[in-house]
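First comes the structure, then the notes that go with it.
Left out: one protein chain. Kept in place: all the others.
Order of writing sets the labels: A, B and C. Residues in every chain begin at 1.
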């Protein structure tokens, strides 16, 4: 086995950061070489040499020693001193926007879990109002960024310096739609409806009115209706015109998991076999996608796994399809997909460390 | 105030039965005249004069005396001896199918909470495979049955002998769609998608694999995809051809509540005001429907209430709409709607006993 | 029926305030005379004449008009202009400490839901560090305050000017223990253990790390172990020396309800009948306490009700008892107990408006 790669994770404090830490700490290719955890710290925490990881995420404590790991004050010198080769950014959009270019300049490979580098079209990036929008440098870096979905861009990811890790909702809609749209099956003009439901971890770790237990529990609510924050990513990746997809997210009273129910019309009537054939062909060699040949997936069976599950039903006349996709929003929707990209970037088995 | 009407409830053992009991026991028009609770009992329970209601539903115990109420062995003699005028059937389909005709013959007015008498078209009733299907008597009774949705059939319900109380999913889809379809706004050919999510009480009281806590909790699953069990009721009441509506139910990890997300295309572009105007006109005089003039309803605010809440958003071009409707599946989706019908049948304020 | 009393509620924004509003708005003695809702508002909200109640608590909207109610800027003039007779304080401790004396001076009767006036002994009040601690005025008012548990202080409450409404945990421990301690059954020296578990609404409406869905859901945690914040209230009311009771609260992953499991040793062996006799005697005429003569209560049957349920089991030798008490922390643990006190203060049926 080749020598372990030194990695660093910036922004380990959130839910995706915690899952990323957990995955990397047990990754067989990183045995004995734990990631460097770094982030912005206040003076007091910096002074005491950072924050023990176990204080931030008590569930990461074990009795062997990961209890000794710390989130250290981030600096480029720290990374170069420790000979870090791959930097995971589990940071907010703005921070990833600023740090990724610097990291590339310093010869690091970057896997960014934020939305900073996912969108190719300027119009779709408007929602972020990035300070460097339109600058030569940003344009150049964006053109180099590879959308981190190995099922579509495996070859490009292998050589990428900057991987833009997809969003969780996007992953749950792109994976089931891309194969069918690419094969020309879908009647785009008839419109596609993606009714998506996500657990509360998708709403982030900050305590807000919306993440208060009393609001989220025993409830279901739709939000962001006809607002296109996520739609740009969907449209670009699936390759359909604006407004071809109506995407509606809902907040589910569960900790983890996304289920998307997707409604399509076909150009020509399809059979179960014809649709299954397209999926099987597309996902051949993609171990993290599980096709349900008969039934439909549900959140229970993907939560806390690194898989995306896809199943579907056709109308009796074969003209319409309902596709159900499920995944864990923090894993295939964030951190395990980042590790999958990390594996692909090093030519390892895509599934390494994810079983 | 006129003298209280003597009522009876057959089938009080289920969740809808419990809610119906609770509502009728505190109904101001029934003060001092609690319903007769009756059902099929085994020999042992019949011998001890029935089962105390508090044994079946401990939450119905109070310290004043409803603890003394019993579910008695059902017989027509019991009902006539006690001078029952209105019979609520919270019984399975087959039982309602058998008992409603007998009750009508005996001069009772009937409010049936099952699906026995909801469907006008024989084709739509096929799923039930009723023994008396096609008989002269059944046809006659069906022709007389009134669909128990006061917002649509208030006048007919007032004089009805047999009210077929709507299903919970149906109520959550018909209420928001009927006004728009009736006004000719909806592009029927473009198809309507109703993505509905219901709490576990909708799956009934029988312990099954699906209602096991370990299956239902922290999960979301779609079921009955492209199966038309509920679609007949929708199609008949909304008045659209077969396949105009794709309806997909999901099982939510909450005890109570339904949220339906409904996707439509309009014939002509609409504005917020134009759609609101149609709803306001349609629901004028309908106190159990709450329109959300700005935002969208959510389950938290309707659970354990008798209201149906409706809100909507339009696409920027006004060509598409997403309507969200919420209700409590056991109340406006079952028992409070039954009480609403009961009120209308007696000319009382529709909201009596439901506040 | 006598003319309705004009009431006011200060601090309607929290969970207990919402429940209090809901109860008072439907209270039969207040028909047509809704409470005045008032609180501290910022300039903008004060300018627009207050905040619509339906904005603060959407679940309070109905289609009849409570949607028009507002939380107005609090002032003593507002209360006197509107001829308010009873002021409910659902305010923080400090505010209740300041406002209650002023209200009494102005001739109002006060029901305070905070901890400001619950504790008779200065040592037990230390945790609050009240600014006016030890002042002549505070001492005088405290001496006049009546602990608002009608099951114990019914007569005193009837004439009280200031009622200190009990805490939710305290209610769930005092109600089951007081009768047994008062009857001399309990071996105090052997110590009493009260292991209490409360739903998240007990932790308040402010979004915090602890009330975040991701922390509270699928979890259970003990807190405040051997910290005596609530113990003073228990000790004073039950009438036992310091350290006689070990009280441990836990945070349950449910919205509402408290269950306390209480472990005692008896001075002399008891029988089911002997213990039941004491409870029945003590709670005769107390409609809001439901004794379980055979089984044990559980949260499901008290949540969203105004009852406190009590049940117990004895060891085979009759020397030990385990008592389980359940109640809804926002109702019998706060707002419905306040309404119960309100009823007692006016000589009405204690249960009025709580059924």
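Just so we're on the same page, contacts are C-beta pairs under 8 Å (C-beta built on N, C-alpha and C of every residue); 3 or more make two chains touch, one makes a residue touch a chain.
The shown structure was predicted, so the numbers you read here are calculated from the model rather than taken from an experiment.
Peer 1: Give the labels of the shown chains that the missing chain contacts, considering the complete complex.
Peer 2: Touch partners of the hidden chain, whole complex considered, are A, B, C.
Peer 1: Just name the one of C:74, C:169 or C:215 that touches the chain not displayed here.
Peer 2: C:215
Peer 1: If I consider the whole complex, including the chain that's not displayed, which of B:41, B:162 or B:216 touches that chain?
Peer 2: In the full complex, the listed residue that touches the missing chain is B:216.
Peer 1: Quick one: say which of C:119, C:288 or C:303 touches the chain that got left out.
Peer 2: Considering all chains, including the one not shown, the answer is C:303.
Peer 1: Suppose we count only contacts with the excluded chain; which residues of chain B make the list?
Peer 2: 15, 200-201, 205, 207-209, 211-218, 253-255
Peer 1: Touching the hidden chain in the full complex, which residues of chain C are there? Just list them.
Peer 2: 190-191, 193, 195, 197, 215, 217-223, 225-226, 243, 246, 248, 250, 252-257, 259, 261, 263, 265, 296, 298-300, 303, 313-316, 320, 322, 324
Peer 1: Please give every residue of chain A in contact with the chain that is not shown.
Peer 2: 26, 58-59, 61-64, 218, 287-290, 300-301, 304-305, 307, 351, 355
Basically, only the chains that are shown with their structure count from here on.
Peer 1: Relative to chain B, which chain has the most distant C-alpha mean position?
Peer 2: Most remote chain from chain B, centroid-wise, comes out as A.
Peer 1: Just give me the whole-number Å value for how far the CA centre of chain A lies from that of chain B.
Peer 2: 42
Peer 1: Could you state the distance in Å from the CA-based centre of chain B to that of chain C?
Peer 2: The mean C-alpha positions of chain B and chain C differ by 37 Å.
Peer 1: Would you pick out the residues of chain B that each touch at least 2 other chains?
Peer 2: 218, 300
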